[in-house]
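Inspection log for the structure reproduced underneath, given as structure tokens.
The other protein chains are all here in position, but one chain of the complex has been omitted.
Take a look at subunit A:
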Amino acid sequence: MGELKNRFGPGLSTIFVTLVIFWLAGMVLAPNLMMIDYALRPNLPPQALGGPEDTYSLANILYLAGEPTHRAIFFKTIWASALVAGVTFLVCYPIAFWLAQRATTGQLAVAMLLIIIPFFINEVLRTLAWFIILAYRGPLNSALMNIGLIDAPIRWQGDGGVLAAMVYAYILFMLLPIYNAIESLEKAQIEAARDLGAPTWRIHTRVVIPHAKAGIATGFVFTFMLAAGSYVAPALLGSPGSRWFTEIIYNWFFEGGDWNRGAAYALVLLVLCLAVVLVTLKLVRVNLTDVAK
């Protein structure tokens, strides 16, 4: 605040701070408070609003606990999001390591361009591309059949398709923090470990990964939250058997017409995501400020 005042003078900095406060209050705080308000009230016809039945209760949340299908989808969304984060990590770590420690400047530039360019395209369109690739009579199946790997087309849509599309969609959020972390590791440390006789996997588990821990945790947190809150990939690439919790929330709002239950479901998802994130960070002993960097 003092720094801001020094740089921009009292007038401008007051405007800045006011704008930020308005942004936070209007765009972050208010919608969330409204969501909590909705979640805790029953779904009533307009004429009953404010009437004797319009009281706060946990009924909407308890409904989720008591509804076995929704509960199952909820927990599946949580662990499947963790799986997405895990697979994204497995894909990104080797790439990040190579980019950060092995690639020449030229290779780095080309690789970064190849990785980033697809992200100029809207997420819906990118997911649509996967939809086309993974279609039953799509290019992936015909390619696999042409080279004789499979005899009949495979139905990719469902869990596999959702996983593939999400891993692809969130690569950057995992790759960049890990790349940044590994990039700051002194090359001589890797060489020293190797010189002392450590095999490759031990160099990674004892030297590289501990050094990159904050970056990895950041990538996990981002990817997990994005996956848990994702709607497009499961909607386009999922099958009836692979429904995502966000789809249920969507249904309450736009098909079931019960905003209150939808808000309650969304609230539960938000709280559980936050809990998972905080526990993860606690486990790897990284604090939120490190992630924010």
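Simple rule for what comes next: a residue touches a chain if its C-beta (ideal position, glycine included) is under 8 Å from a C-beta of that chain, and two chains touch if they have at least 3 such contacts; residues count from 1.
Convention: contacts and distances are computed from a predicted model.
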{"item": "Among \"Osmotically-inducible protein OsmY\", \"NADH dehydrogenase\", \"ABC transporter ATP-binding protein\" or \"STAS domain-containing protein\", UniProt-listed name of the chain not shown", "value": "\"ABC transporter ATP-binding protein\""}
{"item": "Options A:Arg71, A:Arg155 or A:Arg206, residue touching the unrepresented chain", "value": "A:Arg206"}
{"item": "Residue of A:Asp37, A:Glu53 or A:Glu186 touching the missing chain in the full complex", "value": "A:Glu186"}
{"item": "Subunit A residues touching the omitted chain (full complex)", "value": "186, 188-189, 191-199, 202, 206-207, 210-211"}
